[in-house]
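Rest of the complex left out; these chains stay put.
As written, the chains take the letters A, B, C and D, and residue 1 is the first residue of each chain.
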Amino acid sequence: MELKVTDLAVGRGGVPVLAGVSFALGAGRALVLRGPNGSGKTTLLRTVAGLQAPMAGSVAGAEDRIAYAAHADGLKAALTVSENLQFWASVFGQSDIAPALAAFDLEGLVDRRAGQLSAGQKRRLGLARLMVTGRDVWVLDEPTVSLDAASVALFADAVRAHLARGGAALMATHIELGIEADVLDVSGYRAAATEMASADEAFL
Amino acid sequence: MPDLGKYADAVLSAYAVSIVLLVAIVGLSLWRGRKVRAEMENVERRSGRDG
Amino acid sequence: MSLWEYANPVKFLALSERVMPWLWVSSAVCLVVGLIWGFFFTPDDFRQGSTVKIIYLHVPAALMAINAWFMMLVASLIWIVRRHHVSALAAKAAAPVGIVMTLIALVTGAIWGQPMWGTWWAWDPRLTSFLILFLFYLGYVALWEAIEDPDTAADLTSILCLVGTVFAVLSRYAVLFWNQGLHQGASLSLDKEENVADVFYFPLLVCIGGFVLLFLALVLYRTGTEIRVRRTRALMAREAKLA
Amino acid sequence: MRALFFRDLALALRAGGGFGLGLAFFLIVVVLVPFSVGPQSALLTQIAPGVLWLGALLACLLSLDRLLAVDWEDGALDLLATSPLPLEGILAVKAAAHWVTTGLPLVLAAPVLGVLLNLAPGGYGVLVLSLALGTPALSMIGAFGAALTVGIKRGGLLLSLLVLPLYVPTLIFGAEAARRAAQGLDPATPLLLLAGITLAVLAAMPFAAGLVLRVNLR
């Protein structure tokens, strides 16, 4: 099934940020969002993931298929790497965390507390979480922040494998990952000031 | 002035407190209303529209 | 023409501009007439003496304190179901007025209690319920103040108003169970049968009318203020985007 | 769901936080009471049930702001919201974990502190029973309050202000039951009413809390 975004308008705090965004994302495809800081990438991804309501337009085929990874990793400093991963696995009804550990080279760290990891290792753990969700569509917000070159390569391999299995990926990133992907530059969709499709519309 | 007898204090203070409170809420409302209206007109003028 | 038309802020403002002068004037007239009538031209009660004059403030304020909350409840429901902004803002505008009414009822009651019951305050169910209502008002206003995004604030405060109403009713029963009261006690001479034939009754009615009109005027005016705040906010947001 | 419950327990038990602090606060409040009202034991006996209930309530209250705020700050709440678990279930489970780590220890510690306050001998059983019946409602109402204030920076005090009026019925029936038992009266009616409130709260509150949290997440 395809993820289909039609004429979507998104906003923060009642102010529209992007408008008229449309794209479709089929199985095995990846789409990269680009745009300067503050252009609305995060807002778009949160809307697609269902964390906020669109101001206009629609997102189809997202229901219960999305694994979302944001700027924050949601790790618990007091739990070990394997406990963290195991927790998310059981939340998503999965059980085997070994492939995820292997894919992100975390095997040597399973019994380390997440609070004692370096920033890059934390990020790897956050990304490994995607593999234990069993979800088709990965929605990733700047996944490579604070990763070094070797870890970026691991991540690109993981995405490629996910696509080969028939998954899809939608990500916002500033760097080149070496994954064959379509590119969408969100700066072309900046909401014009007149398009106050927002809650404040009534007050203008 | 009517003769309030031994309860003069009670009655007068009840009226005083109530009237002070009523005047306070009315005054505050009007004051803030004025301020907000001026601010809005200021912004409207700046944005050059009158919609 | 449907009533919901006035859910449009512009229509609402136009309407309220038109009726507000009448409301202000008539509430002022009612209050002045009622209070002067009550204060100067009614006799003392044979048991309560001149303290009976407090009734012209106490009872209207107590009624409005409850009805203001009730109005907020209705407005919150309208916001939740139909999402009319004016409705949410009217609820916001009414809360401080409700607080003042509650305070007046509490303070005049306390002042009245001193000569009548020999104490400023007793944990009588009626009084206690009012105190709890006061707390609910405080929490409601504090929640509005704390949240930046106005629509989120409207949603959250509406739900708080609903849940709070349920718990306020529950509290009333709990308090009744916990302590039997003084308030309806024998010290009140205004029993239904005596009902202090008209001498006290008519000025009281005028005062109640005055309080109702004042409440309406205040809520309309303050709702207008809130609408202007929202409009200023929207304009500034657009300005920031254009810049 | 079960995973979430055990994770919350594990987090409360590890990591110099949460667990035990509520208990310690309870202890300190109860100890401060004789300092403030004076040491006459007859007076203490009279107010003991009420003080124990009030202390338990305040201890429960103070640990509420950790209930959701930590998960909110580190992004885990967003991730949970996109998981297959229903938001209502998440809140109910979190309230349950909060009760196990806060309410339950308070229930168990109350008799010991009753001794400090010279509680009448007949009062212990019903005190524990009423706390056991009432504290789950406190946790669940608290979860609602936490969901209301989750996005607000340093919302702790506001949380207290919102939640305390909601605690009134529970407190009244709970303390009334404990007081009646301590005076040798029959506590059955308030206990039944308390149980009724708790059941209603447990049944309905997760939905209100879920609604509120959904609003706050967007």
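Operating definition for what follows: contacts are C-beta pairs under 8 Å (C-beta built on N, C-alpha and C of every residue); 3 or more make two chains touch, one makes a residue touch a chain.
Since this is a predicted model, take the numbers as computed values, not measurements.
Enquirer: Only one of each protein chain appears in place, so what formula describes the complete complex in this structure file?
Expert: Composition of the full complex, by label: A x2, B x1, C x1, D x2.
Simple rule for what comes next: only the chains that are shown with their structure count from here on.
Enquirer: Find me the chain with the mean Cα position closest to the mean of all the protein Cα atoms on display.
Expert: Checking distances from each chain centre to the full centroid gives D.
Enquirer: Return the chain whose centre of C-alpha atoms lies at maximal distance from the corresponding centre of subunit A.
Expert: The most distant chain relative to subunit A turns out to be B.
Enquirer: Distance-wise, how many Å sit between the C-alpha centres of subunit B and subunit D, to the nearest whole number?
Expert: 41
Enquirer: If a residue has to touch 2 or more other chains to count, which residues of subunit D qualify?
Expert: Residue numbers touching two or more other chains: 218.
Enquirer: If I count partner chains per residue in subunit C, which residues reach a count of at least 2?
Expert: Residue numbers touching two or more other chains: 231, 235, 238.
Enquirer: Using the contact rule from the top, write out all pairs of chains that touch.
Expert: Chain pairs that touch: A-C, A-D, B-C, C-D.
Enquirer: Quick check on the complex: what are the subunit D residues that touch subunit A?
Expert: Of all residues in subunit D, those touching subunit A are 2-4, 7, 10-11, 14-15, 71, 73-85, 217-218.
Enquirer: Which residues, counting only subunit D, touch subunit C once they are in their complex?
Expert: 144, 148-149, 151-152, 155, 158, 161-162, 164-166, 168-169, 172-173, 176, 189-190, 193, 197, 208, 211-212, 215-216, 218
Enquirer: Subunit B touches which residues of subunit C in the complex?
Expert: Residues in contact with subunit B: 35, 39-40, 44, 49-51, 53-54, 57-58, 61, 96-97, 100, 103-104, 107-108, 111-112, 114-115, 214, 218, 221-222, 224-225, 228-229, 231-232, 235-236, 238-239.
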